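Of the protein chains in this complex, one is absent; all others appear in place.
Up next is chain A:
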Amino acid sequence: MAAAAPSVFLLMVNGQVESAQFPAYDDLYCKYCFVYGQDWAPTAGLEEGISQITCKSQDVRQALVWNFPIDVTFKSTNPYGWPQIVLSVYGPDVFGNDVVRGYGAVHVPFSPGRHKRTIPMFVPESTSKLQKFTSWFMGRRPEYTDPKVVAQGEGREVTRVRSQGFVTMLFNVVTKDMRKLGYNSGPLDTQGISGPSPLQGLPR
């Protein structure tokens, strides 16, 4: 890329899947992947990953901490289809089957800096009570055919979901050439910003 007239802009995301709050479950691991539009292409880093299994902390918070790093760089020509990270959390049920404990997605923050996001997680529900029972019994809960479904709006009306918990993510976003290409996504003076204080980024 010539610095004078860039033809793409870059978005570098690093951060981590910090922790989760799933009050009812333990021994969870999580997978992440990115969903992005056609004009986007990953240039470096891992697009998807799978974390270790973590157990609940013994303190009051009962947090499930993964601290699973994410580091990926995208290039794009069009902000349309801005990358979303899709998280899916799995864990064993009473019979020891791995079942999905939550899906969630969030857009990578638009503005450069440090961002903390808490993603509410949900799982699809069975279509009937009987199926719910059998799926519990058989240890095969309903799952999305593709976790990436949660990053799209189309066709979601046919599903019913239940909330499960939260996953907290930390993003450090750096963009390049966005402004040069006419996309204004952040505060004007990026220099002076050492990132909003972590408190500010925390969800309410």
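Everything below uses one rule, namely that contacts are C-beta pairs under 8 Å (C-beta built on N, C-alpha and C of every residue); 3 or more make two chains touch, one makes a residue touch a chain; residues count from 1.
Convention: contacts and distances are computed from a predicted model.
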Between "Translation initiation factor eIF2B subunit alpha", "Actin-related protein 2/3 complex subunit 4", "Coiled-coil and C2 domain-containing protein 2A isoform X2" or "creatine kinase", which matches the UniProt record of the unshown chain? "Coiled-coil and C2 domain-containing protein 2A isoform X2"
Quick one: say which of A:T134, A:S163 or A:N184 touches the chain that got left out. A:T134
In the full complex, which of A:A24, A:V60 or A:V158 touches the chain missing from this view? A:V158
Candidate in contact with the missing chain, chosen from A:Q21, A:T73, A:S126 or A:S185: A:S126
Residue-wise, where is chain A in contact with the chain that is not depicted? 7-8, 38-41, 76-78, 80, 124, 126-128, 130-131, 134-135, 138, 140, 142-146, 149, 154-159, 181
